[in-house]
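Yeah, one chain of the complex is gone here, protein chain that is, but the others are all in their spots.
Letters are used for the chains, namely A, B and C, taken in the order the chains are written, and counting of residues starts over at 1 for each.
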Amino acid sequence: MSKIEKVVLAYSGGLDTSVIVRWLQDTYGCEVVTFTADIGQGEEVEPARAKAEALGVKEIYIDDLREEYVRDFVFPMFRANAIYEGEYLLGTSIARPLIAKRLIEIANETGADAISHGATGKGNDQVRFELGAYALKPGIQVIAPWREWDLNSREKLMQYCEQHKIPVDFSSTKKKSPYSMDANLLHISYEGGILEDPWAEAEEDMWRWSVSPEAAPEEPTYITIGFEKGDPVSIDGERLSPATLLEKLNKLGGANGIGRLDIVENRYVGMKSRGCYETPGGTILMKAHRAIESITLDREVAHMKDSLMPRYADLVYNGYWWSPERRMLQAAIDESQEVVNGEVRLKLYKGSVSAVGRRSVDSLFDERIATFEDDAGAYNQKDAEGFIKLNALRLRIAAGKGRKLI
Amino acid sequence: MSKIEKVVLAYSGGLDTSVIVRWLQDTYGCEVVTFTADIGQGEEVEPARAKAEALGVKEIYIDDLREEYVRDFVFPMFRANAIYEGEYLLGTSIARPLIAKRLIEIANETGADAISHGATGKGNDQVRFELGAYALKPGIQVIAPWREWDLNSREKLMQYCEQHKIPVDFSSTKKKSPYSMDANLLHISYEGGILEDPWAEAEEDMWRWSVSPEAAPEEPTYITIGFEKGDPVSIDGERLSPATLLEKLNKLGGANGIGRLDIVENRYVGMKSRGCYETPGGTILMKAHRAIESITLDREVAHMKDSLMPRYADLVYNGYWWSPERRMLQAAIDESQEVVNGEVRLKLYKGSVSAVGRRSVDSLFDERIATFEDDAGAYNQKDAEGFIKLNALRLRIAAGKGRKLI
Amino acid sequence: MSKIEKVVLAYSGGLDTSVIVRWLQDTYGCEVVTFTADIGQGEEVEPARAKAEALGVKEIYIDDLREEYVRDFVFPMFRANAIYEGEYLLGTSIARPLIAKRLIEIANETGADAISHGATGKGNDQVRFELGAYALKPGIQVIAPWREWDLNSREKLMQYCEQHKIPVDFSSTKKKSPYSMDANLLHISYEGGILEDPWAEAEEDMWRWSVSPEAAPEEPTYITIGFEKGDPVSIDGERLSPATLLEKLNKLGGANGIGRLDIVENRYVGMKSRGCYETPGGTILMKAHRAIESITLDREVAHMKDSLMPRYADLVYNGYWWSPERRMLQAAIDESQEVVNGEVRLKLYKGSVSAVGRRSVDSLFDERIATFEDDAGAYNQKDAEGFIKLNALRLRIAAGKGRKLI
Partner (left out) sequence: MSKIEKVVLAYSGGLDTSVIVRWLQDTYGCEVVTFTADIGQGEEVEPARAKAEALGVKEIYIDDLREEYVRDFVFPMFRANAIYEGEYLLGTSIARPLIAKRLIEIANETGADAISHGATGKGNDQVRFELGAYALKPGIQVIAPWREWDLNSREKLMQYCEQHKIPVDFSSTKKKSPYSMDANLLHISYEGGILEDPWAEAEEDMWRWSVSPEAAPEEPTYITIGFEKGDPVSIDGERLSPATLLEKLNKLGGANGIGRLDIVENRYVGMKSRGCYETPGGTILMKAHRAIESITLDREVAHMKDSLMPRYADLVYNGYWWSPERRMLQAAIDESQEVVNGEVRLKLYKGSVSAVGRRSVDSLFDERIATFEDDAGAYNQKDAEGFIKLNALRLRIAAGKGRKLI
């Protein structure tokens, strides 16, 4: 480990990363640059400035990355219909490569030789931050305090604060949730506490972004989402920027009890963990995107996307956003989305979202051929005989030679 | 086309297949054997006997195949978590190979040289019936009246009945639904009518198996499903046969507004079509099966299953149940299910189903390692550094040699 | 079938397609436009003009498509390392989409309403021609004489010529090979004759493009192929056009006995068939392309290409070049090839080709890290422990809970 002069820290302003600032200064004798981003976590980022200043930080970066986040990370991922392990919409995973990128940009600007973050040594986030950092700046050093220090409990952290006179806002930290939470414009996640028993149901008051289906309105809400090249661009005819659109979908979904998920997932580092997620807008968007694809995508393109999707989701989950293989898959996916234009009408009601209508100038739905009524010769039913006969040929030959299938 | 002496017809007892009986007798001068199966479509099958007799049929087969259907077709498919095009639970597709198998068995028993069915020349069902038949008895002949005759409207069929004095129960047929429907123990489907416009919302009174989420009870229903080797075996501790279990899930799901689906899908014969489906029990089962897998399956096994699934679903959808490639995939899937044992607790409420608990003696969830609390050394956080460093090595080398990812 | 006014025929000038000209004129009462292409089959195309004129054809197209063929079809396919069923380099398959495209262009130019070809009803080529034609011009009609007429033997064809006074060069046709052959710049194929017995060895005098390994020079030949963006651009430093380069590789390979293949393959129409192929230049090119990729491609990109390859090869073999799914795959493949630049040195000797050297400014081979000697700290061996430990974690947990692997 070579000497470190300056480190850029992903800084939230909370207890943990405030301790990290001081610990880095003390342990490495280095200068700390803080970086705080608004990616829609729902907390003010500006207060982080005063806290960093109080810790003696001289270079303080506070960025509003919401539009970039949704436009360049969330939307490209939704083009792939990415779902991890059949259920998880990757709300935490997709925010990390943006943080990694910004950390490296700031390292380049400030001449820092290391980055640091507050992710633990058991989780996926350390992997996502660090793979991204190494991929973008191979010589960078990484300091992961949770893997190094022995401050492995809240009590020890508080003690450290007192010893080192770190000005933490104890009032806010006292009423701490029993869950470990993380939020950004795409979702909020909960882990730990009673969730560590996979048989225990999450308590109703854990959920923060959505009302319970029981508490949602008795009347359904209908909305129409417009798509261009696979990305949503409008709600009910109103054109919205990426972040604004997702924010609005979050409100609509949350109000209708949509997007809660309770799963046990497999982490990249090798263990299973229980997680609960609220992804109101993302859940609506996934349904809508599949619906607009259903009338605009060729069948084989759609199936190929489905067969590539699990791999794409693994890449995002495991932290390989900044990799040539993700770019390669993205090239194929983006190629398919040129024609994914049109509108989807959705019904939101007490926890569920249904596509009830879809239309597009690029629709491949052919009423003349699909009809149960007389199609005036658009489709020749006799073609089906040859189609079936030749598709069956290999099976007929095999059966004729005695192969058994039962 | 060689001379046909005897044909086995998949006979529902309804208008269409009654016309087919007579049309086969007249057109081919052959004997007709009828086969009527109870696969849970919810209509009496016994009345088909008198109707067939009235048409002069001498060999009449009426079978209750519900248990075989669920045990040997539905459950093996659910082991694969099969979903077609991201949404469709394959409720129609999976019933066809059983019918095909039984048609061939009866052809063997009765010495028939052909089979016949009432599926149209535009749909998937003709393919599924015929591929199955050819795969199981390569020399069989297939007569698909809808591809041959010109009785291509309800009016012409009725006229044919009158001309040929076919005793149809007109009272029942008059109040005919505007939709083309098909049902079995796994689902009921709707096509045609206003659904041919993919922008038009299905009318509430179309749905038959489920109440609307709006009309579902205000209180959630909780159930626990027990699994053995990947198959459900009990509900709330009560052991049930496959068909009985699925029937009960259908009632529970239907009462809670669960399992409605409205999609545009791609048919194997090349066109897009709009379909609405109610799969109440299947929707619950899919959620439960994924949940029990989430704690019992190894990560890589689960991911491999996910990557194979789209291919498996295509095979079922396209009619290749009776094929060596489906058997090959099934061998891999079944190998994975030995350990899929345990219980899943589910919450059913107004259209949505959530897994809220899962437990198993075969659980791989390790509380000691997964915990956010002190794990007493079960997991060495320092291992993560080497893990990340070597996973990043190829990316670091590439970046060091000037490769750009942005 | 609507009335046909004018048809564009893929015309070789040989017996079969000469009969087709007259048969089309007689059977459909339509005008015939002939199209003859030089795609490197090694026969003069100009003589086709006089033959067509003698048959009363007024619009005659004769094109040299060699450069387009190699540049836009062969090379893009080699970027994918496409091999069908583990062995076949797709030499026939890849020529068909170019012919289909040109037939449709000529149909558009001449106002023809149909195309026609001389491929049989049992083979893959009919599928490839017609899928391409339909995909590029959906209203086009297709006449496939071999599926319609009863001239199903050479004798009947000759008789037809005499009856209709078709001026065939009988001298050339008498010494006909017992094999059905097809050639283009990528390969020559042999089917039929004694090859219909898969146990029978092909006779030495069947092979036309290569000497036997036994007859090849006793001294190896060394060559160096230069690549840019995945395509070969030079041999031994001499820049060559695509067709010229492939032609030269064919000569080099043929002289060294390289590129013979004898296989049983699965046709898209459902049967197995025996084929022998000579692909001298393609065999060298495949080896060289893999070798240049081996030092320039990222590992995961290379593996992703390998996992996509079988699907890509199926698409080409089955005739789906002109499809959105092939374009989608191509987008991913082409994305990967930007960095595939450099040189490969090859040894050609008596039937085998080996890569013996590869170098590139885009090489990812890192001598410092790969070395068995002291690497001066470029790689930290201790990282491997954490890498292995965490990769093993899921296996250790499973074993700890009693899972057995033996």
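The criterion applied here is as follows: contacts are C-beta pairs under 8 Å (C-beta built on N, C-alpha and C of every residue); 3 or more make two chains touch, one makes a residue touch a chain.
A quick note: this is a predicted structure, and the numbers were derived from the prediction, not measured.
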Contact set of the excluded chain (shown chains only):
A, B, C
Out of C:36, C:92 or C:273, only one touches the absent chain, namely C:273
Among B:279, B:323, B:341 or B:360, choose the residue that contacts the chain missing from this document, as touch is defined above.
B:323
Touching the left-out chain: which of B:298, B:343 or B:362?
B:298
Where chain C meets the chain that is not shown, the residues are 81, 85-87, 101, 120-122, 126-127, 130-131, 134-139, 144, 146-147, 152-153, 180, 191-192, 196-202, 213-214, 218, 220, 260-266, 269-274, 290-291, 294-295, 299, 302-303, 306-307, 310-311, 314, 322-324, 327, 345, 347, 349-352, 354-359, 363-367, 369-372, 374, 379, 381-382, 384-385, 387-389, 391-392, 395-400, 403, 405-406
List the residues of chain B that touch the chain left out of this view.
266, 269-271, 298, 300-301, 304, 311, 320, 323-325, 327-329, 331-332, 334-336, 390-394, 397
Where the unshown chain meets chain A, residue by residue:
298-300, 339, 362-364, 366, 369, 379-380, 382-387, 389-391, 393-395, 397-398, 400-401, 403
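Here, only the chains that are shown with their structure count from here on.
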Any idea if chain A and chain B meet via the same residues, over half in common, or different ones?
same
So what's the Cα centroid distance for chain A and chain B, whole Å?
31
Set of chain A residues in contact with two or more other chains
266, 269-271, 311, 323-324, 327, 391-392, 397
